[in-house]
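Only one protein chain is missing from this complex, and each of the others stays in its spot.
Now for chain A:
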Amino acid sequence: MTKFLFRKNIFNILTILLLSMLLLAACGNEDNESQANEEEENDTVATDSNEEEETANTREVEHAMGTTTIEGKPERIVTLYQGATDAAVAFGITPVGAVESWLQQPFYDYLKDDLTDVTVVGQETQPNLEEIANLKPDLIIASNIRHEEIYDQLSAIAPTVSHETVYAFKETVSLMGEAMGEEEKATEILDDWNNRVEDFKGKVEEKYQDEWPFHASVLNFRADHARIYVTGFAGSILSELGFKGPKQLSDDSQDVLKLTDKESITEMNADVFYLFMEDDPAVESTYKEWTEHPLWKDLDAVKNDEVHQVDEIIWNMAGGIKAANLMLDDLYDRFDLEK
């Protein structure tokens, strides 16, 4: 009995080890094969579209997930991130479906009037694939950060173009312009933006002369920490407008710097602060704690009385070209410049 059990045990272990090794090897192969297949498929798609290029209405759009061929002018568009929904409205196009906004659900107030009949297809992080399929779209605008793993399924529903991020509002406009066959409109929107940027730069420099450029920090208070948005949406717009970033930033490689310790308050230092936060008692108490700290009172913006609370949606969450223009409007007003 003893011997029998013991032998069986050894046998079992050998079986386990052997099987698992075989399995691992098998799985590895499988992955490679399926990837190779995908590549082949992509190749065939590419050659097909080259042949078709002569037909007027077929376009090849290059994007973060490869190249997608789009025929004709898409009319039923689904936008899967806030910035894309915003951009669609800027194009004067009403999407058939869009993801729910983070606040002011279902859509941000500044877009609500333009999106009255739009179907909500779930949240940006997990849009509902069945809802999207039901809408029978002919173009889907997605983002790699959010939708990389469902890209194949989205593509099975409709041609899908994907951007790397969610806040690069200008790239979103060009990508969507290309995908929707509205390149001219896209150029117009972007030219308009560039002109406004130049106009702002000229006027702000004229007004402040040598004081310009200011250092600006975009701050956000959370329930348990504070953040500096170095790049991202607001940060990139401010630097495009000629603002300089925080004065004593120790690490400028990060998009968002999370400060968990009040001793790092000095990292925030700048001539002017734009801060936004959620309307929540816990956040407010953090804000109170941080702003009562002695180091806070030493910051230049605090001494100059240049701490401004701004709209969280326009400055951070919306991430589209319309929001960018609204943020610029806000800056014109705050510096008392003529638009």
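We adopt the following convention: contacts are C-beta pairs under 8 Å (C-beta built on N, C-alpha and C of every residue); 3 or more make two chains touch, one makes a residue touch a chain; residues count from 1.
In this section, contacts and distances are computed from a predicted model.
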| item | value |
| --- | --- |
| Chain not displayed: protein name in its UniProt record ("Iron complex transport system permease protein", "Nitrite reductase (NADH) small subunit", "Ring-1,2-phenylacetyl-CoA epoxidase subunit PaaB" or "Hydrogenase 2 large subunit") | "Iron complex transport system permease protein" |
| Contact with the hidden chain (one of A:Gln104, A:Gln123, A:Ser239 or A:Ser264) | A:Gln123 |
| Interface residues of chain A (partner: the chain not displayed) | 1-2, 5-6, 9-10, 12-13, 15-16, 19-20, 23, 26-27, 30-31, 34-35, 100, 119-123, 125-131, 133-134, 144-146, 148-150, 152-153, 156-157, 164-166, 254-256, 258, 260 |
